[in-house]
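I am attaching a structure below and will ask some questions about it afterwards.
What you see is the complex with one protein chain gone and the rest in place.
Moving on, here comes subunit A:
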Amino acid sequence: MTTRTSRRIAAFAAVPLVFLAACSGQGPGTAAGTDLTIALAVEPVSLDPCDTQDATNAVVLRTNVTESLTRIDPETGEVVPFLAESWEQVDPSTWRFTLRQGVRFHDGTPFDAAAAAASINRVLDPELNCQNLDQFPYPLTATALDAATLQVVSESPDSILPLRISYADIGAPATPAGEKTSSPVGTGPYRFAERVQGQSVTLTRNDDYWGQAGQATSVRYVYREEPSVRAGMARTGEASIAVPVSVQDATDDDRTREYQDNRVFFLRTSTEKAPFTDPRVRRAAQQAIDKQTIVGSLMERTGTPFDQIVASTVNGHIDGFTGPAFDPAAAEQLLRAAEADGVDVRAPIDLVTRPDLFPGSDEVIQAIHQNLQSVGFTVNILSLDTDAWLQLLRSPFPPDQKATIIAISHDNISGDASFSFPKYMAGDGSNSTIRNPEIDALLAEAEQAGGAERAALYQRAAEIEYRDVNAFLPIALQSKLLMLGPGIEYQPNSLTGVELSVADIAITTG
């Protein structure tokens, strides 16, 4: 009798589980038909066309929902036509763009110069606080000369304006002027359909697209913070693409694809705080880090040891330059020499990082910490969330800040060093701890120059930093991994991190 009652209760106990397990017979969902699911790490913060500087927003919107007048060719790094067919420089501050005809926004409004001008001027409205505004250092005005001709006048000569204009995603005239929108309307191959906050964004195919339409009829972006879950979704077919995935979750077959997004992992020392006030100490830190071993064993496919802070596609990259080699004995000697001159080389240093810097960054930072400690530095790892990390990255720095070495993962997809060097090297740069008048002068000169001269000036500034200043400890040129689901073909490129064009995704099986 007792046994029977126990069984009854046990049976009751099992009801919820049995019910759920029975329902599981249907197995995982599949990315069936031509509806794609893309698993991302984080949700877009904003869906406004003027906030696409943030990669989390851009990866959903750019080249899918919204398009710009120009774009960067992911293969060559050149600025190429997009919604503009051509452009010309009328005078040092004025550019004219001839726009593509026959293009319509998703709401049916024709795309013309007036729409383009309104959209560009909207980005530049400081009241709107657009992310993309910071790609435009000089105030400019866009005016429609006629339906197909747009004139953009900059307050200061700007030789790379066609490149900058690629950061102005064009929204429909109906986009509210004085406030951000969460329902973007663009000209791209996919139109915004729905956003379920915290869960997904869905786009559907724009069958009236002016260019090559995508194969997928819709795409749903979902967010999975845990890298192994993202990868699992692609492996089981729940997701068509999972991006990014970590080395640990990568498969050995060609479903895991590698791509470089011109991203460099480097450390920045606080040159105004002891012991980094002494250049020998900064040099010692560089020579103390065994980047070959660390990158080779911990970053594997996602990194290559690197000696500069911009990739070779950026005009500030110095071909053939190699930084100081790993030499702990030399590092110790430099520290002893500095100590003999009264520098407090044992002063505590915070090695500042954040857990989401890149997959596996915690282990890399621990190895760097070990290297620095072993030559005599007193280092403490400080792992912060993004906001606290930003407070130590950007000036003005907290007055009570200790000496720091901050870990940075910086990308420059534009190919122009003006998107990196002024920020990190100039005396007034937001992320700079360098105070060097020679570098400042070269950067100011480069800003006004164009072509080969501009590149040469940036490279000279970089060389002074790398040879004499040594505020940076470059570690690795980074690569990222994505995983394709079954029946999906996509070839990532250098822009995949910010432009995952759904139209480029091929569905090879139903």
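Quick note on the criterion: a residue touches a chain if its C-beta (ideal position, glycine included) is under 8 Å from a C-beta of that chain, and two chains touch if they have at least 3 such contacts; residues count from 1.
The criterion applied here is as follows: contacts and distances are computed from a predicted model.
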>> Tell me the UniProt protein name of the chain this structure doesn't show, selecting from "STAS domain-containing protein", "NADH:ubiquinone oxidoreductase 30kDa subunit domain-containing protein", "ABC transporter permease" or "Xanthine dehydrogenase family protein subunit M".
In response: "ABC transporter permease"
> Looking at A:R301, A:R346, A:R394 or A:R467, which makes contact with the chain not pictured?
Replying inline: A:R394
> Of A:V65, A:I170, A:L203 or A:V222, which one is in contact with the hidden chain?
Replying inline: A:V222
> Just one of A:S218, A:T353 or A:N431 touches the chain that is missing; which is it?
Replying inline: A:N431
>> Can you say which of A:K180, A:R255 or A:K273 touches the chain missing from this structure?
In response: A:K180
> If you put the missing chain back, which residues of subunit A would it touch?
Replying inline: 1-2, 4-6, 9-10, 12-17, 19-21, 23-29, 45-46, 53-54, 126-127, 129, 131, 133-134, 180, 182, 197-199, 222-226, 228-229, 232-233, 235-236, 238, 385-388, 390-391, 394, 423, 429-431
